[in-house]
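Quick one: structure below, then a few questions.
Missing here: one protein chain of the complex. Every other protein chain is in place.
Moving on to chain A:
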Amino acid sequence: MSRVRVLVGTRKGAFVLTADGRRDEWHVEGPLFGGWEIYHVTGSPADPDRLYASQSGGWFGQQIQRSDDGGATWRPVGNEFTYLGEPGTHQWYDGSQRPWEFTRVWHLEPSPADPDRVYAGSEDAALFRSDDGGVTWRELPGLRTHESGPSWQPGAGGMCLHTILLDPRDEQRLRVAISAAGVFASDDGGTSWTPSNKGLISEGIPDPDAEVGHCVHNLARHPDRPDTLYMQKHWHVMRSDDDGRTWYKISGDLPTDFGFPIEVHAHDPDTVYVVPITSDYLHVPPDGRLRVYRSRGGGHEWEPLTNGLPQKHCYVNVLRDAMATDSLDDCGIYFGTTGGQVYASPDAGDTWTPIVRDLPPVLSVEVQTLP
């Protein structure tokens, strides 16, 4: 029988939640790396026993932890993330220029084909790649040194590269998202990059449809229809049908189109999920009711999913990397909250159960579907 392994990164350690294919009884293990912020934990699609964790902290900096046995044991591998060449400067909150400085890894994206190859998105925004299982890291500097780089300025959470999409047809094709610069595309393995933000409108920046400067929160893509991308932006839920070259709005009848995560159903590229929150200054669910919204038609029309989710006095948030799906026949969907709950739905969102509810604030949720 298939199993699922849910990998949870939190403000104070990582947790591994496991269940069989029924997904009704859960084993909770952790905290791993207690006391450290774990921005992301994820597994290699090529070898599900190969896991990577981004461990960071204000005192002692960045570590990358690796497990080769499905999370039973871990060891720190490489932690040297150095911007290549003369790093230069980017814009700071006050409009001044500030030197690029590595702070932490927000997101790890293992290659679908090679367990030793993994990409890392960092703050300040840059893309790194390791070809030796995380032991050594090399920046792909064409992104950070794009001519628009000096104009990138951080969003409220920092100037982070938080989303990395690898094209299942061709790993040379990369799409990344940076807060608050926008989406960038490379078709040559990360050597050269172009902004990929046409159609995004951001009121509040000097030029609302500028080539760069958009606060993109998260991207999602379904492997069976890789040219369709979905985006949760600072405001607006967006869709692209041409691999990110142009975008259009699909917010439709959402109660608010501000939010952080966006996910696609494992078996249906037209079923997409978001978690609306009230506004950019009220990062809580509208009316204190935690609702995931699902569109079965690729956007525009959305239905609230509430069964099993708190419908009063709920003021948690769901961060950009904190939602994921499994790939069992009846697709499971999972998300973690800043209140420390991890909710699971084994039926594509119809019903929800908290599978653990008193963790530290959840930063990331990833799911592995195991044989």
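Convention: a residue touches a chain if its C-beta (ideal position, glycine included) is under 8 Å from a C-beta of that chain, and two chains touch if they have at least 3 such contacts; residues count from 1.
In this text, contacts and distances are computed from a predicted model.
Engineer: The complex has one chain missing from view, so what does its UniProt entry call it, picking from "Sodium symporter small subunit domain-containing protein", "ATP-binding protein", "MoaD/ThiS family protein" or "Phosphate transport system permease protein PstA"?
Structural biologist: "MoaD/ThiS family protein"
Engineer: Give the residue, chosen from A:57, A:286 or A:308, that touches the chain omitted from the document.
Structural biologist: A:57
Engineer: For chain A, which positions touch the chain that isn't shown here?
Structural biologist: 35-36, 57-63, 76, 79-80, 82
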